[in-house]
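Missing here: one protein chain of the complex. Every other protein chain is in place.
Should a chain be cited, it is by its letter among A, B, C, D and E, assigned in written order, with residues numbered from 1 in that chain.
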Amino acid sequence: MSSYVFVVLGAVLVNNVVFVRVLGLCPFMGVSKKLETALGMGYATTFVLTLGSGTSYLIDHYLLAPNDLSYLRTLSFIVVIAAIVQLTELIIEKTSPLLHQVLGIYLPLITTNCAVLGVPLLNVAMSHNLLESLLFGFGSSIGFTMALILFAGIRERLEGADVPVPFRGTAIAMITAGLMSLAFMGFAGLDRYQ
Amino acid sequence: MDRQITREILFNGLWKQNPGLVQLLGLCPILAISTNVINAVSLGLATILVMILANLGVAALRNFIPYEVRIPVFILIIASLVTVVDLAFNAWLHGLYLVLGIFIPLIVTNCIVLARVEAFAAKNDVVHSTLDGLAQGAGLLAVLAVLGAMREILGSGTLFSGIDLLIDGAEPLSLFGAHYPGFLLAILPPGAFFALGLLIALRNWLEGRAAARRHARGTLAPAAEAGAA
Amino acid sequence: MLQKLFKFHGGVKPDSRKQDSTRQPIRSLPLPSELIVPLHQSIGGTPRPLVRVGDRVLKGERIGAAEGPVSAAVHAPSSGIVRAIEDRTMPHPSGLPASCVVIEADGDDRWFEREPVPWKSMKGDELRDYLRDAGIVGLGGATFPSHVKLRAGAKPTHTLVLNGAECEPFITCDDMLMRERAAEIIRGAGIMAQMLAVERVLIGIEDNKPDALAAMRAAAADGIEVVAIPTLYPAGGEKQLLRVLTGVEVAAGRRPLEFGLQCFNVGTAYRMARAIDHAEPLISRIVTVAGNVEAPANYEVLVGTPIDALLAAGRPRPDTDRVLMGGPMMGFALPTTAAPVVKATNCVLAGSPSLLPPPPPEMACIRCGTCADHCPVDLQPFELYWFGRSHNFGKAQEYHLFDCIECGCCSYVCPSNIPLVDYFRFTKSEIWARERDKTAADLARERFEARNERQEREKRDKAERLAAKAEATRKKLVDTEPVAGAGTASPAEEAKKALIAAALERAKQQKSSVKPRNTDNLSADKQAEIDEIEARRARAGGRTVEPPENS
Amino acid sequence: MSAEHTAAATSLRSAGVMLAFAVVFTMMMAATYRFARPDIEAAREAAKMKLVDAVLPPERYDNPLLEDTVELGPTPALGLREGGRVYRARHGTDDAALIVEAAAPDGYGGRIDLLVAVGADGRVAGVRATAHSETPGLGDYIDPRKDRNKHSPWIEQFRGRGPEPAGELRLKKDGGELDYRVGATISARAVTGAVARALAWTRAHAAELYAAPAGSHF
Amino acid sequence: MSHSPYLRESRSVRQIMLQVLLALLPGIVAYVWQFGAGVLIQLLLASTAALAAEAAMLRLRRKPLGLYLGDLSAIVTAWLIALSLPPIGPWWMVVLATLCAIVVAKHLYGGLGQNPFNPAMVAFCVMIVAFPAQMSQWPDAGLDFGQQLDLILGGERVLDAITAATPLDALRTGLRAGGAEAHVAEILQGAAFGTVGGRGWEWVVAGFALGGLYLLWQRIISWHLPAAFLLTMALTATLLWGMHPERFASPLLHLATGGTMLAAFFIVTDPVSGSTTPKGKLVFAGGAAFIAYMIRSFGNYPDGIAFAVLLMNICVPLIDMYTQPPVFGHKRGSS
Partner (left out) sequence: MFEALLVMAGIALVLGAVLGFASVRFKVQGDPLVDKIDAILPQTQCGQCGFPGCRPYANAIADGEADINQCPPGGDEGVRKLADLLGREYKPLNEEHGVEKPKAVAMIDEQTCIGCTLCIQACPVDAIVGAAKQMHTVVASECTGCELCVAPCPVDCITMEPLPETVQNWKWKYPTIPIGKAA
């Protein structure tokens, strides 16, 4: 039981996808200018990443591994994730126009978030079981969402700051991300305590 | 092939629309793998290879790809190319393969690859597309190399460590002697962010200065856009 | 009975400096030769001028009639001749001119014929119309037409509050008024109380005015309670005073009336009594002249008196570098002292570099929160400042920018010397401007779309009609063809020609009867504007087009 | 009706195109895989052997030691919570060395995985840290690749040491002979302790280990 | 032209910063008394570096030098850095730390008042991540000033002789080395740990607390921050100590050691990078204390205050957003 807690905790804080594993940075930099959009992207990613982790586990475990097809992992994972994205869009469009309005524009962008492929691949590398894969996917995406939201909060505040001209915009955002990543290093070791 | 367009495509990839400094795409490998020059350059070369081939492939096949499945097909093409590169590294550069880890398969989701395929190769002919892949990949490679060098020099005071993975027995350069304490932070993720932030600022500064100079001379920047735009 | 007092958050205690100007009784000023009466002297519509250049007017004669439901009349402060109706610089921070009636006083100061007002027998609306026509507006600062505030709300009004707090440093006009004319203030309060049918009247006076408190207590009638409140700027703010006296917090955007409360300045009550008992419209007020002057005192001044003249009576010292209208906390530097005294003028304050030192250089906000600690409406001024600076107007509004009463407490205490209130004023006016633009854009979009639709419809209609007509013509031609068969042209050709001719004819007719159809569905005031334009056109003399009224 | 119809038609068409692309590119990948596979496996083998070479010089054995293994269950004495593996090196028919997977549970950053080679003489032949999370720049000198002293890395000190004379496998700070880096004693102490325990255990079970059938569970 | 209000009455930023520096003095005196005068060198080095960096940045950014340099905020940052680094750290370390704080954490964000992260804590974190070895060397008792000066200026570091662990480092080290068998009590007995917090630390802690009370009295800081910080620290520590007294240190130790007091009164109270609303301050300081405790007890770093403060700095915009105090007239129950 507690090992599952550590899987999630580790994925959210200690090995945060963005700050420690350095994945998913393009959307992290791209859609963090406003809190609102950050939230939308976060929700969408959480959904796809969790589902993608589970599905990828199933594909790897039942289709690829038994047939010695591990070289098809990258391809099949990404294609399946793309399909999940499309299907999600389709389903929410039909069932919840409201949700679609919130998430609609972010869903297509998710396919090129390398965290959605990276996390399933890490699941394989860390030989997680199905539940662990799901939890790891969920934890990672929560970590991503959290990072995105906090970052957006700071960026909104930075809007009025008198930042030196060459650093305005993305440069200072990058520095800020660095400082956040520095802060997250403080969590090192928290997932290992027994 | 038109010289002017060629130059523009190259200029775009390397400077004006540099993926790492301007478009902010493909950041994950840039930040994760730039802990030393060798890693950075190796991944950069792998990415260039994939980008060239992907742009070439898509540009060649674009007329056969229906609109509604274009993204999955692009991904299919890219993923296959990446798998081939991955297998090649595994077989012939195994040491590097272990170091680069999941970042070779992650070239698939490297936003810049798909972005170029969609924005350029899907709309342009084979020659220009290939060139664009090369230019954008080179832009990425340049950033990777500079970043890798910055971090390696600061962080451990060496250059080309890990070269033995490529060339057996080759020795890395040690720059500050054995007593250099090493600014460890540079090699860790925060250092990656800082270094890229500084690079972006440096580019902004250069651009700003150039703009100021143009302004002083009273000429406007040649408003040339890339063929894609 | 001891009144339980409440507290409001924050506030500051600047040195009150009221002693100098309260040493002498209220004085009067010699009649100036020229009186400049701005038409717009209250919140709401700009009064319509009732006089023409060259007209002779008597003291107290109405020269501008209230325009619209929220507006109050303006009157001639003295007898004389209307010399001009023209733009003159206003006592306003913008220093912009606005329309004024300039009267050359004849020196007789002859009153307009006054009749006693049978107010007890008047119906509420009649009485309110009378007050409007007497130009009674709030003298507490906002010059809101008082008759509007004297209409009972949906809920019964239980408490009338008179504001005698006068919390700003230097200003003593209400203090002196209360000391000298307490009876008439109480009289005015009684009238207001009757109009609003309130249960009790509370008069709040800061405890640094013992003389005024004593005078008011002596004059107070039954049901009127004079309450000493702690001296704390801005206790005189309407909402703060109501909070202190009743514990009720009236949120921004809501009216005291919704809570069964109503609040007037003591000066307003006094003018009310004068208007009812002496049929005297609001043509003069008490103004404090203080600051860097030799003879600080209060004067009863005619509205329209150039501030120069008033200031001269106080004898400003030579190092006077600017003149404020109002107090040092909320007043503003007059762009020119040639501007007239208006109903809102409570104080003319001469400043010198030592008295009102120039602001130290503005530094960065360190988010120390001191400003928030002193804000009487619990705002977070530094956040508003930050949003204003980054032009994040939406966020500023979310953080209740419009609750800010511009009291200046935050700027007063800021260790970084940030002119916070200026940022808020800037942000507010930018937001207003944007809102004006937005409404204009919406209106334009609507009208553009309506026009497009109309053109579509017309085109369609025309096409249909033409088709129908053509059909008919052809039928006719076909019908008549056998008869005209002897012609040289072939019947088909003939038919075509006729068709074209018919179409041409129709087109001609259409053209000559073209009438712009854009005058359908007009709102009332649009119609009014158009009517006005038509009228002007009829006159065919006036050639200026008024800029659109924005307020 | 037409929406349904075109939907079906489009579905078919795109499925067809996807299929075609999938087939072509899968074939490409499969072909590459076929072609590269022997090299991949060789490379994998070589990587493993590199580690083994680091703890045991190749000239000391001549058997395919990666195949000559014994599986261990959870072994607290080796710090193994989930089991591990022992590789047996033989020279001709002689026992040459045992290469044991072990772990130090008490590193500064948690567990340190080790590979310890114990010669037939009962002394340490070599040690390598295979995985650890000691503080970079401080405790990570236990990994010779991170060790600043490239010429005689810290971990090489273990070569040839044994349980006696006493103090051979103890830090100077604890009264022994082994060097350590000041400010990061814990890492050194953890590795040293684990090596000493692994050596003791291996010596105690050497005979059985050499004798057990290949691939068997111990 | 300026507008109303035309009157101002306030303590200037310079005066505020001066008072903070004043409040730090008792703690510094105790520090010198207990650990020797080395820290004075560090304070001097840090102040000089801070002023130089500030001046250079102001010049580069073309800001009025005199005005901003005189606000003394850089000195406050410098002193806090000097006090949180080991007093015998090499000179370049404290200089580098100060440069990080002033140049990166402060001026890249626009200078005073605009930095989202606490500059001093940024400097500390950078240092402990980059130079963990140097950062864990604290002087053993009995080093005289000359020896300390020598060490700071680059003398030969025979570290075994000179360094001793701070209580927290010793605790962490002991627990790691001994696994579960080592008992907290034994570990703490081993070293010469004074009566409460550790050798001499309680005096330093008392000095900082005294300065903190002065700041409270002067209304430069509000009670919310220190109260929430100390209470959360005490509660969390009590809870875990109550459950496993042999594995966790007592709340007293946690309160009276390391940077706890310095943090409670001088660091979480940084107005610029902290939360500003009353409720937000409680959340901010409480969160910082909790994370700091967790890192101390379970993480890789001996003290987590700096990381905890940075982590809470990250959350400040959101905390502030969700804890806006009700505005006049919009309060519950008043409509």
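Simple rule for what comes next: a contact is a pair of C-beta atoms (placed from the backbone, for glycine too) under 8 Å apart; a residue touches a chain by one contact, two chains touch by 3 or more.
Computed from a predicted model, the values in this text were never measured in an experiment.
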Which of D:Thr10, D:Thr130, D:Asn149 or D:Ser216 contacts the chain that the document leaves out: D:Thr10
Contact set of subunit B toward the excluded chain (per top definition): 66-69, 72, 76
Residue ranges of subunit C at the interface with the undisplayed chain: 40, 90, 92-94, 96, 98, 362, 389-391, 419, 422-423, 425-426, 428-430, 433, 436-437, 440-445, 447-448, 450-451, 512, 514-516, 518-519, 526, 529-530, 533, 536-537, 540, 543, 545-551
Residue ranges of subunit A at the interface with the undisplayed chain: 30-31, 33, 63-64, 67, 69, 72, 75-76, 79-80, 82-83, 86-87, 89-90, 93-94, 101, 160-163, 165
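The rule is simple: only the chains that are shown with their structure count from here on.
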Each chain counted as touching subunit B and subunit C at once: A, E
Required steps from subunit A to subunit C (each step between touching chains, minimum): 1
Farthest-lying chain, centroid of Cα atoms versus that of subunit A: C
Cα-centroid distance, subunit A relative to subunit D, in whole angstrom: 31
Whole-Å gap between the CA centroids of subunit B and subunit E: 41
Interface hub residues of subunit A, defined as touching at least two other chains: 71-72, 75, 156-157, 160, 162, 167, 172, 175, 179, 182, 185, 188-189
Residues within subunit B bordering two or more other chains: 72, 76, 79-80, 83, 87, 184-185, 188, 190, 194
Inter-chain touch pairs (all): A-B, A-C, A-D, A-E, B-D, B-E, C-E, D-E
Touching residues (chain side subunit B, partner subunit D) in the complex: 64-66, 68-69, 72-73, 76-77, 79-80, 83-84, 87-88, 90-92, 94-95, 97-98, 178, 182, 184, 187-188
Of subunit D, residues touching subunit B in the complex: 10, 13-14, 17-18, 21-22, 25-26, 28-29, 32-33, 36-37, 39-40, 43-44, 46-47, 136-137, 148-149
Parts of subunit C lying in touch with subunit A, wherever the complex brings them together: 364, 386-387, 389-390, 392
